[in-house]
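In this view, the complex is presented without one of its protein chains, the others remaining in place.
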């Protein structure tokens, strides 16, 4: 059994999703773990994770549209407004998606479905550098 | 320490929740792990996981009602519409619930609360065969 941790950063271009599957797969391969789990963890409260459809870009465009509607930046009644209208809504969109995901590893590969990719979901309007922590545990 | 992976499929009957707790418990028991974790992972982007109240069926009926309202199939403005009106909404309902859950194991049993069951949440209108990956890690 081994347990190894790693982290990496990505630069986002403002609101939207970025595929981080290759970066996570690379850490899994380098760990040497054949059977076990990989945990992906976003170290921020205004960005989050989703495991999402990776085939048709329109599915990701509609995801962005949906969150603009469900958690609109122009809603009134918030008090945490110092950093602008997209700050509080970024926390709420993060809460509705995920901070951590754990994916089983079998025969040295993540057991992702055919159409699943791991995405960082940036909720701030401006570009940010985001840190992702990764832990691989197994044999 | 051991790390074992398994998977199983279930046939859904269209939209709704199916209790997969017995199938996961069986994998935990067969793993021989007494202390550790079990990770349950849905290998799809139009079905998801919830750990939900297992006593009163009305709670699950209301869950279904809530998602029909929060993410209505007849919403306009989506572009990912090739597979019908329940396709895009199935991705969104998946994103708002979970793809993976990790449950502590103590004395060979999952540490579920009294009223907690593990449910597959099917979001497509038609029946589907769904694959669930399971990883058990521990001593």
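Letters A and B mark the chains in the order given here, with residues in each chain numbered from 1 onward.
The definition used in the following text is that a contact is a pair of C-beta atoms (placed from the backbone, for glycine too) under 8 Å apart; a residue touches a chain by one contact, two chains touch by 3 or more.
Worth saying up front: this structure is predicted, and the values here are computed from it rather than measured.
Undergrad: Tell me which of B:51, B:75 or B:125 is the one touching the absent chain.
TA: B:51
Undergrad: Give the residue, chosen from B:12, B:31, B:46 or B:97, that touches the chain omitted from the document.
TA: Missing-chain contact among the listed residues: B:97.
Undergrad: Which residue among A:1, A:34, A:61 or A:125 touches the omitted chain?
TA: Touches the omitted chain: A:1.
Undergrad: Just checking the interface: what residues of chain B touch the absent partner chain?
TA: Against the missing chain, chain B presents residues 1, 33, 35-37, 50-53, 56, 58-59, 61-63, 65-66, 70, 96-98, 101-106, 111-113, 115-116, 137-139.
Undergrad: Which chain A residues touch the hidden chain?
TA: 1-5, 7, 37, 39, 41-46, 70-71, 77-80, 82, 88, 91-92, 95-96, 98-100, 102, 131, 133-135, 137
The criterion applied here is as follows: only the chains that are shown with their structure count from here on.
Undergrad: Measure off the straight-line distance from the CA centroid of chain A to the CA centroid of chain B, and report it in whole Å.
TA: 19
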